[in-house]
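Take a look at chain A:
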Amino acid sequence: MILATMLALPGVALAATGTPRQTSVLFGDRMREPGRRRLRLLGFALLAASLATTMIDTDRARHLIAWIATIGIEAGLVALVFTMRSRSPRA
Partner candidate 1 sequence: MAARTVTPRYRLGVAARCAATLLGGYGVAVLVAIAGAWALPMAPIEAATTGTIAALLVLPVAAMGCFWASSAARAWIGIALFAALFGGIALAAGWRP
Partner candidate 2 sequence: MTWLHDWSGLVVGWLLFAIALAGSLSVFREEIGDWARPEASCCVADSAQAGAAAVRWLSTHAAGAPGWFIQPADARSTTSYAVWADPKAGFVQKWLDARSGSPVGIRDTLGGDFFYRLHFELQLPYPWGRILSGAAALAMLLALLTGIVAHRRIFVDFFTFRPGKGQRSWLDAHNLLAVVALPFHLMIAFTGALTLATLLMPWGALSAYHGDAAALSRALYPAAIDRPAAGRPAALAPIEPMLAEAERRFDGGLYQISIAHPGDAAAVVTLIRAEDARIGIEAETVSFDGPSGRLIAAHDEHRPAVATYNILYGLHTARFADIAIRWLYFVSGIALAAMIGTGLLLWTAKRRRDRQDAGYLLVERLNLGFVAGTPIAFAAFFLANRLLPTGLTHRADAEVRVLFWTWGALLVFAALRAPAKAWRELLVCGALTGVAIPMADVASGAAAWNGVTVGVDLIALIVAGAYATAAALVLRSARATRQRTAS
């Protein structure tokens, strides 16, 4: 489960980085598709790997439930991090 979480966090972060809005937050106009798409795919691949590690154990059902919930929380945290980075200065 710990391995799953460790894989999932960069997975979520990369998947987030690959979305148009967050890419422009980080890279401005310097990165567009297909660069963004590669980041997204890498992120999702890590998430798939993370999911696979939860299935190694015998207690699969509980690990799956915990994994789904943890992904959500990690996604929320990543979203908040991007929010703070993208905060535009007050006019």
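Going forward, a residue touches a chain if its C-beta (ideal position, glycine included) is under 8 Å from a C-beta of that chain, and two chains touch if they have at least 3 such contacts; residues count from 1.
Selection criteria: all candidates are chains of the complex that A comes from, given by their letters.
All of these numbers come straight from a predicted model, not from anything done at the bench.
Looking at chain A and the listed options 1 or 2, the chain it touches in this complex is number 2. Of all residues in chain A, those touching candidate 2 in their complex are 1, 15-16, 19-22, 58-59, 61-62, 65-66, 68-70, 72-73, 75-76, 78-80, 82-83, 86-87, 90.
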